[in-house]
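Complex shown without one protein chain; remaining protein chains in place.
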Amino acid sequence: MHSALRIIKEGLTGNKGWKPAWRKPDPRTQYDVIIIGGGGHGLATAYYLAKEHGITNIAVLEKGWLGGGNIGRNTTIIRSNYLLPGNQPFYELSMKLWEGLEQDFNYNAMISQRGVLNLFHSDGQRDAFVRRGNAMRLSGADAQILDAAAIRDICPYLDYDNARFPIKGGIRQPRGGTVRHDAVAWGYARAADRRGVDIIENCEVTGFIMENGHCLGVETTRGTIRAAKTAACVAGSSSKVMAMAGQRLPIESHVLQAFVSEGLKPIIPGVITFGAGHFYVSQSDKGGLVFGGDIDGYNSYAQRGNLPVLHDVCEGGMAIMPMIGRARVLRMWGGIMDMSMDGSPFIDKTQTDGLFFNGGWCYGGFKATPASGFCYAHLIATGRPHEVAQNYRLDRFLGGAAIDEKGQGAQPNLH
Amino acid sequence: MTQSERIAGGLINRSQKLTFTWNGTSLSGFEGDTLASALLANGQHLVGRSFKYHRPRGIFSAGSEEPNALVTLGSGAAQEPNTRATMVELADQITAQSQNHRGPLGWDLMTVNDLLSSFIGAGFYYKTFMWPRSFWEKVYEPVIRASAGLGSLSGIADDSSYDHGFLHCDLLIIGAGPAGLMAALTAARAGLQVIVADEDFLPGGRLNAEMYQIDAMPGAAWAAEQVAELAQMDNVRLMSRTTVYGAFDHGIYGALEVAQPGSDSTKPRQIVWRIYTKRTILASGATERSMIFANNDRPGIMQAGAVRSYVNRYGVGPGRHVAVLTNNDDGLRTAEDLRAKGITVTAVLDARKGEAVKNTFGRRRVSGIILQDDTSLAVDCLAVSGGWSPNVHLSSHQRGRPVWDGDIAGFIPGADQSPGMVVCGAAKGVFGLAAVLESGARVAGDIATDLGCHAKIDLPDTSNEAVGTAPIFDLAASKGRAWVDLQNDVTTKDIAIAQAEGFTAAEHMKRYTTLGMATDQGKTANVLGLAVMANLQNQTIAETGTTIFRPPYTPVSIGALAGRARGQNFRPKRLTPSHQWARENGADFVEVGTWIRPQWYKRPGEKGWRDSVDREVRMTRASVGICDVTTLGKIDIQGRNAAEFLNRIYANPFLKVPVGKVRYGLMLREDGVAYDDGTTARLSETHFIMTTTTANAVTVFRNLEFARQCLWPDLDVHLNSVTDAWAQFAVAGPNARALLSKVVDDLDLSNAAFPFMACTDCTVFGGTLARLFRISFSGELAYEVAVPSRYGNAMMAALIKVGHDFDAVPYGTEALSVMRIEKGHAAGNELNGQTTAHMLSMGAMVSQKKDAIGTRLSQRPEMIRDDDLRLMGFRPVDGGDTLIAGAHFLTQGADASMANDQGWMSSVAYSPSLGHAVGLGFLKRGADRIGETIVAHSPVRGGDILVEVCSPHHIDPKGERQRG
Partner (left out) sequence: MIINHPRLGPRDSAEFVYKGDAGLIERPFGTDTSIEQMHDYAYLRDNTAGAHRELWYHEQGDRSWLIVTRDTVTHEILDVALARPPADKATS
């Protein structure tokens, strides 16, 4: 049990009593459920399968180190400021799960609800944000439209006087914010482990065991593992893994870069997003400015990007907040995104019985982690989609039911 | 204060005294000093506080790896936090302040954290602060956040200038130490185009810090001689103060050049270069590590190599009674160099012989060390050499994995390096000066040969000093805390906690303890941390693995990375051809994408924008108005198969458009969603002019080129974007014909001769080339007339002048928008990429008799539902109400919930023609609901009002005006 008391006791006795956050078991040959992917979504799925559905005979298979995918390399933002009815209730469920998560899994993930602000710079953008804000309110989320004067009160240092695209206002979700991303993976892992889930690191899936159209388990670098239900949860590598099951996906892999500055005393409240360029920023608990922009735009499985985006992002930053000119970029990195054809994810069964798929999160998977796990667990346990995730079907394009928040069509690098 | 610790010698210019301010006190140094060496010269050892425990921190290094001596330079717009004092070239009148303390640096109130360290070790915050829930936001988090960060931004815009530049070369050499200089000489003499970049202001690397002899002269003098030779060569660009911060794909490198402080202030403060090179030599040297023992973090405990730098290069004594602790031969040389300067060497402790430091004492500066036999020695400086880590960073930016080399006790570049890059010298784990020089010469020679040049290997006369590093990292036999990461306060106990909790993978250890996440990215700490973990796990460092280095090598300012693209120069501006005229005639401008357009023209006496816009609409609808519509995309399409091509592009038929006619075209994306619309005119059998929306002009052209080149290369068709070639003006209103009759040469404009949707080439004002289209966006009798862009400004003036008799008015984008909403034309707010032809009531236009882009997928069942949204008109039930774009529709009496969402208002305007607000929007089953009163629900802006559903064509629904 984690508590302040425990910390004091350990502190007084030399911190010798801490136990592993999760066990490191060898894989068994048979489970009820195999989850491929020990990232945030996979671990959350295991946790909710155990907690909500009583299924604990689960193996989570991770090819590298736990939490080493996008849960470990994102910009930590949570928000539910979505427009479309196919998305908004799902992300609002996720927000509600975030709000109780730390007490739920007894791990402090430093959930910081200090607001997410998206600036607008034209009447047309304002109209679109008003529509979005009203949609958020209709599904029970919080949203405010602020004018430039109100934004000046929150962020006096934005460029109100000489911006190429003047700041006319913004849409703000006060409950939005940031979370310590690694802690989410560790918290879910620890809590799932406590409920009996086997988390198996350094175990790469090399193939599926298929018989008569049924998936009966997987081959791995640590042997054959069988289960009645196998659930892929490997955003970033979805196409590679599902190709082993003979499935082509409506997904491209793209690299998204992110950046962090040296640690600075607090100056940026919540998350701020530029509406006329590619730049968003928040400040971490350690003081680093965590920021990013657009994806590089070409298919990539390399976890690194190139200079044009670095420059584009910094230009966006200086365009709206030129007071960051002497802050320095400390580190830049890239993560591989499952960019789907409409910018929205998939949580669905597949053409193969016993094989489930969760992916296509684009650059927005982190905020979805709790709801993704919750809804995926629901689907795996009951065979039916959770009502807020029922639109995330793999075959939705066949019927014309795209969930296209940005209105860019089947061009993944524009979402 | 005098420079009390100054000693003889060094590469400083004692004739140039510089004055600077440190924490409000005026101090002096010399040209050639860094801020760090000048502080040491003045006896200032305590220069900062650590991140978490606020422990006293002193200068640890003499280079870019500095974890401790982070200061804030300047103030206001020039305030620069977290600046490594070891990399600040001293200049006259600079001001610097220490960071991260409450109260004076010597009496930091936050040192209370140090007393609590048993309770706030690695990961403590993950385990607490959760109860009660409301306390996190109100109590815990604000406290944690308040202690975040080291230095502060001022919050004032950085007004310095930054620039970007591009350089190309055959060979980029990173580092101008012995290996880099030798490589540069070899390659340059062979004739390659060479760039040498070095982060220091004085090239030479360790040659400037050591007492080496090369060709019977001091190493520093030899370096200066080679630099002088390179500076004379046309094929060499020697860039000091330039850090290559990142290696990117295909031989592209990012570099940051900083100006010499105090130099020409009209020049950029910093320049970010993109260097395109065929080959790269990484000669970045190595970084010295400390060792682990209790209280190894006190000010005055320094790298042995840094001690030599201060003594030999800067003429500064970092202590008067110095002890040396080493696991290699460098430590012995440190003692020699110190003695040569007359500094007392209290002890030389060689870990290879089992000698160690057990503990240290001294609050604000080390004042003594305790040996294994518990004897204590009074010292004011402890020089530590724990071996050297090759600076492999840039070799792994392309995901190359460093590998552990037990011989040198360090990571060296692995086999999978960046294409085109070779590593040499200490960066490759080659130590010993003669070996380093040879290494540099050999790799440069090989590259020159590879690139077709003849290289001669000409090595100077020198020797190899002994190194002999033993893999001894941890001397911590005592119980005190021993630091691994000095800035982030990671101790061996934190690593033990991480290990106990299973965070044993290199990445987990880093993330759990924050080891290596500080501003120095663990340059001096990472290997020590891995060694501790390896020991706890009973495995080798090679088995423990390492985290990966990512750009930048050292931090790069955001201002420099943005360069000139800020303020009004953030993005280019496109001006309309009549921009000058508009500016002279009261236009108020608005940004429309990259364009700058007049949004209205203010006349004397008008109090607000509505006055101007209402007048422009009224006068246009009453007589005639003129608007520059050049921003609409214009694409010239020619060829034998031009009509067939358009027939495959537009959803509606285009094969049979008669010559001299314009047709409205609806373009879909391949997924069947409405994408763009516009009019396309057929000037001849083989010649069309397409117009697109302003927003999509670029992408439509791109898509047409894709269709032409990739999908249907067999069609004879050619494309040219002529958006900027033609200035185009809408002339709209009942007097449009009368006005244009005075403008157009010899053309019968009667309705019979030139009806609605006619087009023609023509001339205006007595022979000026022009095109005339009878099309209407306003719903009025209207034309668009185009002339070559260079006549655009004159054309606008001439149209207004000729129109004087009709009270012709110029109108801007607002009036344009009001009139299109009154008329019920869809625009950007409706064509937002989510709208089907069906929703626009244009479903029937999508011809099923042909295949065009989007035809097939537009017929998917979810996109042609009868109960789906339809574009409708709306007006307030109470004529005084304002409509809000973005309001959602609810049936009267229904709860405000997403389940009851009936659609949304997309565009609104006050209609001066009707005297009340009008709106367009999408409503479920809208076509069946004309006359129904519904709620326009907008809690985020404006509130709820009742609106009546009506036809989207608020004005002239039968189109009589435009056809008249």
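Note that the chains are named A and B in the order they appear, and that numbering of residues resets to 1 at the start of each chain.
Throughout what follows, a contact is a pair of C-beta atoms (placed from the backbone, for glycine too) under 8 Å apart; a residue touches a chain by one contact, two chains touch by 3 or more.
What you see is a predicted model, and the numbers here were worked out from it, not measured in a lab.
Across the complete structure, the visible chains that the omitted chain touches are A, B. Of A:Ile154, A:Met210, A:Ala228 or A:Ala302, it is A:Ala302 that touches the chain left out of the display.
Of the listed residues B:Glu507, B:Asp671, B:Glu784 or B:Asp956, the one in contact with the hidden chain in the full complex is B:Asp671. Screening B:Asp159, B:Asp807 or B:Asp851 for touch with the missing chain picks out B:Asp851. Subunit B meets the missing chain through residues 249-252, 276, 398, 419, 670-671, 698, 702, 705-706, 709-713, 848-851, 855-857, 859-860.
Where subunit A meets the omitted chain, the residues involved are 239-240, 243, 248-253, 297-302, 306, 308, 341, 397-398, 410-413.
We take it that only the chains that are shown with their structure count from here on.
Listing the residues of subunit B that touch subunit A in their complex gives 51, 78-82, 118-119, 121, 124-131, 133, 136-137, 141, 144-146, 148-160, 162, 164, 246, 248-249, 252, 254, 272, 274, 397-399, 493, 496-497, 500-503, 505, 507-508, 511-512, 514, 517-519, 521, 550-552, 555-559, 561-563, 565-571, 573, 590-592, 669-673, 675, 828-829, 832-834, 857, 860-863, 884-888, 896-898, 900-901, 904-907, 937-941.
Partner subunit B is touched in their complex by these residues of subunit A: 2-4, 6-8, 11-12, 14-16, 18-22, 24, 65-68, 72, 85, 88-89, 102-103, 106-113, 121-122, 124, 126-135, 137-140, 143-145, 156-157, 159, 162-166, 171, 180, 182-183, 186-187, 201, 261-267, 277, 283-288, 302-304, 306-307, 310-311, 314-315, 317-319, 322-333, 397-402, 404, 406-410.
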